[in-house]
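Structure first, commentary second.
The complex appears here without one of its protein chains, the remainder shown in place.
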Amino acid sequence: MTSLLETRQLSKSFGALVVTSDVDFRLETGARHALIGPNGAGKTTLINLITGRLQPSRGNILIAGEDVTSTSQAARVKRGLGRTFQINMLFRELTVLENVVMTVSEHRGRAGDMFRYAFSRRDIVAEAYELLERLRLGEDALRKVREIAYGRQRLVEIAIALALKPKVLLLDEPAAGVPSAESQLILDVMAELPPDIAVLIIEHDMDLVMRFAQRITVLVQGAVLTEGTPAEVMADPRVREVYLGEHHHG
Amino acid sequence: MVLPLPLTRSKPTAESPVEFMARSHRLRWYELLPWVVAAGAFLVYPSYLALGAQVMIMVLFALSLDLIMGYAGIVTLGHAAFFGVGAYTAGLLAVHGWGEPISALFVSAAVAGVVGAISGYIVLRTTGLTLLMLTLAVVSMLNEAANKAGSITGGADGLQGITLQPLLGLFRFDLYGRVAYIYCALVLFAVWLLVRLLVHSPFGRSLTGVRENLVRMHAIGAPVHRRMVTAYAIGAALAGIAGALQAQTTQFVALNVMSFDLSGAVLIMLILGGVGRLYGAFLGAPLYMVAQDMLSRLDPVYWFFWIGLLLVMVVMFARGGVLGVGDVIWHRLKK
Partner (left out) sequence: MSQILPAIVSILFHGVAYAMILYVVSVGLSVTMGLMGFANLAHGVFAMFGGYITVNLMNDYGVPFLPALVVAVVVVAAASVVLERLLYAKLYNAGEIEQVLFTIGLIFMSIAVTKFLWGPSPQHLTLPDSLKGEIQILGRSFPTYRAFIIVLGCVIAFSLWAAIERTRFGARIRASVDNRRMAKSVGINTDRLFSLSFALGSGLAALGGGVGAEILAIHPAYAIEHLVYFLIVVSVGGMGSIRGPFLAALLLGVSDTACKYLFPEIGAFFIYVALFAALLWRPAGLFGRA
């Protein structure tokens, strides 16, 4: 059986530091999967390897059964990979709407067009704006990203990823740094994600993980410690040990 | 006044954002000012038309750099390479009997564009200091080539003997430079229309994306390298047109058209006017050339000192150039 996303013995070292070691991981259509682990466990690195931002030292990455290990990031996006970043990666000087319009144009293969005005494509702008309204960002559409609240900037991260209509969505701590009053918005958005896409979420907040995830993978020092349903994982004594000794951020 | 596109809106209005965006690229009155000035100068200063043509050529050259540096964010020390390629192409065509000016412009643009595409493909794989070095290496290499191939290019003495047919078969290039002035103005106008369309097109916006956040561009699946090479090649072709105009209107190509000095000069023009604003070139190039004219008349040797000092001051105190300072004042006044 082929999974939507699969890694085989994926490994990465920076010099002598091993940050990912022999990770075998699968994600199926419709999955709600959480990746947890202490700071520096290599969670972000794993996402970077999957999306092609980093090249693995060893191992393979497959999307729908096809090996994409040596393809560009763009090629993987085309195959349905979308991601958010732990630390905002937005066009801060552009408006919220433009951030999303740029993404929609790219997704439709129209971003290389030269001989018409970008915003005269009402269909593209409208699609972007509808997405923003769906994420309750409509009011901020015409404001510069850097001028809106941090929590709302996190939503723009998600909006951009969704604008790519991904089959696999990789969320790197979507609520990181958001005051808890505002984090409800992000939770709502996550609850409304299209049911047929596979979602992998990195998150430190265990409440959120337990509410959202059907399966959990625990990563420690670059290697998979265990994987299972939330109940299984929480019952695992090794997980308790890792987390009891740790003081991790929320 | 966020030149040239005001895309932000502070107060909500009844108009939907989609409609607001759709009319954002309409022409504004101040965008026509350069052309009013150009027409006025033609009537008021008939004895300065040769200088006027030179200024417009430099505006075109700086505009081509704005596409590469201001929009795509590629810092280059070698933009003069393409100006030089265009100048030599047009010059050699004319010397060897192809005296029709407009078709020669197209050929020059094509040759410079191809050189831009090839060198861009290589140099744009690198970043930072290495990229700066490679762009500089391209100019140095072409300069060396033109110097060594003296039998073809005239070497250090420059390329002479350029004769042109009348423009459109009707208008002879006259001694007062009237035809040359109008010719340059029309070409600049056409190029401006093109660049204005380009920077507001999806392609142009994605160049802005490349400049603003490379990581994000990769993550939304943009073919970043291809976009940058395309922009670089287009900028090179437009610089080639500027070079060709220079060769045609002065009927001479000096070896120093391909030099660090000219690459540096065009950078300075752009930074003086304002980078990435489309109209920086229209302010910066005339300012630079007028300043050069005045300062080097005061003491030609030390012109470099003043321009260097000006550059340091702009970087330290007036980042956005004239347009940037205008922006700040505008925002203060609005409050």
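Chains: A and B, in written order; residue numbering restarts at 1 for each.
Keep this in mind: contacts are C-beta pairs under 8 Å (C-beta built on N, C-alpha and C of every residue); 3 or more make two chains touch, one makes a residue touch a chain.
As the structure is a prediction and not an experimental result, all values here were calculated from the model.
S.K.: Checking the contacts here: which visible chains does the omitted one touch?
M.R.: B
S.K.: Just name the one of B:Leu214, B:Leu311 or B:Val325 that touches the chain not displayed here.
M.R.: Residue touching the absent chain, from the options given: B:Leu311.
S.K.: Using the definition of touch stated at the top, determine which of B:Val18, B:Ile271 or B:Ala285 touches the missing chain.
M.R.: Reading the full complex, the residue touching the unseen chain is B:Ile271.
S.K.: Quick one: which of B:Arg23, B:His96 or B:Lys148 touches the chain that's been left out?
M.R.: B:Lys148
S.K.: Touching the absent chain in the whole complex: find that residue among B:Leu27, B:Val44 or B:Leu129.
M.R.: Checking each option in B:Leu27, B:Val44 or B:Leu129, the one touching the absent chain turns out to be B:Leu129.
S.K.: For the chain that got dropped from the picture, name the residues of subunit B it touches.
M.R.: Looking at subunit B, the ones touching the missing chain are residues 69, 75, 77, 122, 125-130, 132-134, 136-137, 140-141, 144-145, 148, 260-261, 264, 267-268, 271, 275, 301-312, 314-316, 319.
Throughout what follows, only the chains that are shown with their structure count from here on.
S.K.: In the complex formed with subunit A, which residues of subunit B make contact?
M.R.: Residues of subunit B touching subunit A: 7-10, 12, 16-18, 20-22, 24-25, 197-198, 200-206, 208-209, 212-213, 215-216, 218-224, 226-227, 230.
S.K.: With touch defined as at the start, can you tell me which subunit A residues reach subunit B in the complex?
M.R.: Where subunit A meets subunit B, its residues are 51, 53, 72-74, 76-78, 83, 85, 89-95, 97-98, 101-103, 105-107, 110-122, 125-126, 129, 138-139, 141-144, 160, 163-164.
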